[in-house]
Structures are given as structure tokens and as C-alpha cells.
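Data block below; observations after.
Only one protein chain is missing from this complex, and each of the others stays in its spot.
Moving on to chain A:
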Amino acid sequence: MATPPPKQLVLAASSADAGVASWDLRTGAEEIRHRPCASRPRALASVADRFLAAAQAPPSGSNSGTVHFYHWDKPQVAVKSFPAEPIRALIADQEGSYLIGGGSNGNLFLWEVASGELLHTWFAHYRAVRCLTLYDYLLVSGSEDGGIKVWDLITVLDEQSRLEAQTPYLYSFNQHALPVTDIACFLGAIVVSSSEDQTCKIWSLSEGRMLRSISFPTSIDSVALDPRSHVFYAGGRDGKIYVTAMGVDISSHGSDDSSILGALDDHSKGVTSLASSTDGLLLVSGSEDGNVRVWDTRSQQVTRKFKHSQGPVTNVLIVMPKRVNVPPLHPLRKLCSANGKVETRSVILPRPENDVPIPGNRTSIFMERYFDELQKYGGSSRLFDSGLNTQNGTHSQQGEWKGRYLELQDLFVHEVLDQMASSRNP
């Protein structure tokens, strides 16, 4: 095809006000630098590669933060929003329809990107939220109080099921003794969390328990998963990136050290952020020393080195910017609107290829059964399967698939909602 492969950018932001720098991953040339931006760790998010959102660290003394939106091709801030409290952690879902922010008082905010509407805000943690991640419709939040909570977004958004649920969250894990610094999700509902208590812990969302705890010689500030193999990378405060096995060799049970396979050692100061490419061949790391390094994970060598600024790098991302038809951006609202219509729009359809039954989560099982039933009908099953491949499809196909997918989604969501309503009020 004539169109060149999409450009991949490495983005880096600092807690000192040095803007968001971007480099072309292939050529290594520095691209546009978005200013101003000073964000704390995990506060930079690319919204479905359409545009960039960065929560700003509040200037010292003041108690209000801002969230900046940047277009890919313009250095200045496109839209500024002023949420109710400073946002510590920010994340967008894969379709780019929602933004979820964790506040410094422990509240979580969920905005709809298209309208800027604050769909829901709820009290999640006793101290600041440090990191967020999404696994389908499951939101995992880690906090300074050492707690990790798993939220079922469907329950959170639906007032009815919120009232029915015993606890607002699906799971609450308290095993970390010190602030949770980063969380990463892995296929199969496996979550890896890192903490300042020098451990990484592996959790299973389907079983709702901790699978393993791995001790490191230093505090771990960031984790990234290798999508190909069963290892994850843990960026330590001593400047090393520890390559760690997810599973444990059964023969060497008991000793934790055996799961640390090696270390990538080039940063002079603590590694604050990590990002791995979707194919798992590249790992990008940002450090306190103000440098961003790109590693080849197979040879474990540094392939590129970018200088960001004097200040510490707090966020790195790998993105493939799409410069097409970005709708006008709306600032994020401060308060919830009392709008009843919101609820019908706020259902996120799970992608069944990753779907994992979660015990105790009524919705997921219901969904699963429903999909099973659907597959009996030949026609819809074919439609459904092809809908799955949307992400892998080429550009020309994408529009077509997207339309069908949305159509299908509408249909299913309505049916599911109707059924749920009827089953709830017999």
C-alpha cells in the first residue's frame, strides 16, 4: 500500500515545567514540544491516539489543578479544564470515549470526552490516587494509602446496580504497606502493581486475590508488561530496570529472587516511568536524570537516548498519532450534571476476546451468557466475529467495520439493558 506506516512517537513529560517532548521513534528526530506542561507520574494520557491529555501538578501552595488537552500538531494548549481537585492520575479508555482521573483527595472522576460531561465522581481512596489502569470495563486504581481497588465501571455508572451492590468496588486489596506507584494489566485479567514498599505484587482479577509478591532491592516506581512473553519490567529507584518473570518456576518455589531475571542498567537515577510498544520489542524508560532511553528488549541494549530536560521525566508514552477529524474538544466539567440521559450512553461494551468471568460480578456473567446465546445464530455470530477484528483491520476497512460495529453495539446494548431491567424487577 502506498501509505507509509504510521509514525510512532515517544512522548515524555516532566514534573518540572519542561513541556511534553516528542521524538519520532524511527528517525530519532525531535518533533513538536507541547508547552506548558508539568505533570506528575501517570498523569499523561493519549486519548485513543487522537489527542493528548495531561493533568498538571498544582503550583506549590495552591490547591487546584488543571487538565490540559493538546492537539498533535500544535505546541500550545488546546483546551484547559479545571476539575474540582488536582488530578494525580489520568487515563483514557481504548476507544477514547472516556477520561478517568484520580484526585489528590482520593476521589475518582469519569468524564465523557465528546461532551466534557462529568458522568460520575465517587470517593475511592483515603489518600491521593497515584495510578489508574483499565482492563476492559474494570478500572484498577492504586493509591497513596497502599490500597488497590477494582471497580466495575458498569456498576459504578449504573445507579440501580450501585445501590444493589454490597460494596461499591469489586475488590479491595490492602497488601501493600506503602503507596502504590504503578499498575499494569495483562491479558487474562492479571494485574501487576508496584509500590514503594519494594515489592511488586501480581493479582488475579478473576479470582480476586494476590497470586504472588516479588521483593526487589529498591522501591519500584513503574512497571510495564511485555505483551509477548511472560515477563514484566520494573523500574527501580536505583536506576535499574528489573526484568522479572510473571510466573514462577515450580521447581524453585519459595525464593522470590529467582523471578528477577536480570536488569537493564543505564540510568544514573531512579527510573520513573516505563512504556512498552505493542509488539513488545521496544521499551521506553524515563528517569529522574532527565533522559529517555529506548531499549531493544531482545538484545537488552539502549537503541536511542533522548534528552528531555534537567528535571526528572515523570511520564513516557508511545503513541501513533492520528491526525484525522478530531472533533472540537470540550473542557471537562467540574460538577456532575443531573442529567438522566447520561446513563444510557455510559455503557461500555466489553470486548469478548479478553472477557474473563468475574465471580460476584453479575453483569459480566450475564453478558457472557448473552453472548453465548447470540453465537447460536449463525448470521449474528459472523457479524460479531468480524466486529472483533476491527482493531487489526487495515485503514480502508476500518471505516466500514466501525459502522457495523457501532450498529451492533447499539443493538446489543439496548437489548441487554432491557433484559437487565426486566430481570431486576420481576
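As a convention for this text, a contact is a pair of C-beta atoms (placed from the backbone, for glycine too) under 8 Å apart; a residue touches a chain by one contact, two chains touch by 3 or more; residues count from 1.
The rule we apply is simple: contacts and distances are computed from a predicted model.
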**OP:** Between "Trafficking protein particle complex subunit", "Pre-rRNA-processing protein Ipi1 N-terminal domain-containing protein", "Tectonin beta-propeller repeat-containing protein 1" or "Thioredoxin domain-containing protein", choose the name on the UniProt record of the chain that's been left out.
**Re:** "Pre-rRNA-processing protein Ipi1 N-terminal domain-containing protein"
Subject >> Residue touching the undisplayed chain, where the options are A:8, A:161 or A:218 >> reply: A:218
Subject >> Chain not shown: contacting residue from A:65, A:146 or A:321 >> reply: A:146
Subject >> Contact with the hidden chain (one of A:32, A:48, A:79 or A:178) >> reply: A:178
**OP:** Give the residue, chosen from A:49, A:117, A:158 or A:196, that touches the chain omitted from the document.
**Re:** A:196
Subject >> chain A, residues in touch with the chain not shown (by the definition above) >> reply: 126-127, 144-147, 172, 174, 177-179, 187-190, 196-198, 202, 206-207, 211-212, 218-219, 230, 237-239, 246-248, 250, 269-270, 288, 312, 356-357, 359-360, 362, 365-366, 369, 423, 426
